[in-house]
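The complex appears here minus one protein chain, its other protein chains still in place.
Up next, chain A:
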Amino acid sequence: MAKSWKKYLLWFAQEHIEFRNAEIESLLSLFKIEMRYAQKPQSKEPFWIVEFSSEGDAQLLTSRSVSLRNCMELWGHEKSVDLLHNSLRKKCEIFAPYFSPNKSFKIEVETYCKHFTQQEKVNKLETFNYLPIEGQVRLNNPDTCLQYIEYYGIIPNDPPELPHDVFFGKCVAYGLRQLMKKLSLKTRKFIGNTSMDPQLSLLMANQAKVKNGDIILDPFVGSGSLLVAAAEFGGYVFGSDIDYLMLHGKTKPSRIRQQKRASDESVRANMQQYNLEHKYLDVLINDFAMVFWRDSFEFDAIITDPPYGIRESTEKVGTEKPNYTVSEEHLATHIPAKIEYGIPSIYKDLIIFASKHLKVGGRLVCWFPVLRDDYTVNCLPKHPCLKLLANSEQPLSKVTSRRLLTYEKTKHPSVDELSLEGVTIQDFREKYFLLREETRKEKRHKEAAIRKENWDKYIKNKQNCAE
């Protein structure tokens, strides 16, 4: 039987625009949904017009997406208000089933990028009086929610007189924007200095295609913010971190007004807070350079944000001293010394670990810091068994940004591919401080030059006065 394709309007939140495509692609692949573009989406426009073969597909996709606000079945789309009314009038009988006397409804009027008063919106609403409505209005939880959208472009300070596009249709599903509020770091029990914000955490879990019953690992777990998002989507989570004090909730508190951490702060406490404790497997104190997992153990996904060496240190156990041994008497209380791990080694270890400990088809989702000026695709970590599927940028400052990388394991690695000799990955940290050093020096020179100039002026003035 031929599928009947219907048009839908996807309305995205205008935040983390770069990540939209990657998230939608991942979800389509997770749910094995087919989606067609009725119009090629423009990079920054918040509306995509797409086609699904069933309403269920549209609902499934939207209700799992963090970038999407909502999705509606598109009944009318025109370039002007009058044209929309004309075309809707002709199609009235199609909508009739949604307006039967026993069905409640509401119509939402939304204007994008231009403000209207409530009265003006009500006036706009009145222009739809030709619709064959017989049911009751109910603003709370109606049977049918209709939406009328006027789109005035994306430049907020100078909207045009008339809308570029007008849309009318029936809402079919809402995205997960609410969940971001629920998981907000402001109300979370246990956070660290570099806890990932909920929206990005959820995006990462979506790009990793986390589904119910998956086993997820974050090898640089910290306060477990990525695990919360993964567990929210049904993943069972493992975490490991080299920082003993962090995992036991004994580090300095990250909140400005907090003197001391509460005694029960932990990754587990976070899971408890969101009723996800049954998805918590364990966290381990573990140096990522030393793999303690059994060879044959495969994770469904690895989601992680390794330290960049700026706000969190990049360390592994080790010492510079040759032939160092811990003496017997100190053994019981010895705390191992740490040396610089280095971004190139961390990422090399990470991709080798992923190529070995992911299932085939499993995904590695991780951040990678770069200096924006020298970024090229070639500086990203590469592995013959991992296919890079998505690569979206989040700017951090004028000169730095981090990229969210999504890899999928395509095959099991051979022996050579497990050692991966000769791989070079750019050291962000080294360059970052070099750059900072340089600019600081430049700044000093500039300031000195200005001082000298002022001094010369002053001397000149003095001479002039004396003359």
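To be clear about the criterion, a contact is a pair of C-beta atoms (placed from the backbone, for glycine too) under 8 Å apart; a residue touches a chain by one contact, two chains touch by 3 or more; residues count from 1.
The working rule: contacts and distances are computed from a predicted model.
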Chain not present in the shown complex, as UniProt names it (candidates "Multifunctional methyltransferase subunit TRM112-like protein", "Large ribosomal subunit protein uL29m", "Ribophorin II C-terminal domain-containing protein" or "SUMO-activating enzyme subunit"): "Multifunctional methyltransferase subunit TRM112-like protein"
Listed residues A:T325, A:N378, A:S397 or A:S414, member touching the removed chain: A:T325
Among A:L27, A:C71 or A:I215, residue touching the chain not depicted: A:I215
Absent-chain contact - pick from A:N70, A:S266 or A:Q426: A:S266
Residue among A:V50, A:L88, A:L247 or A:I425 touching the omitted chain: A:L247
Where the unshown chain meets chain A, residue by residue: 212-213, 215, 236, 238, 240, 242, 244, 247-248, 264, 266, 268-269, 277-278, 281-287, 290-298, 317-319, 324-326, 331, 334, 336-337
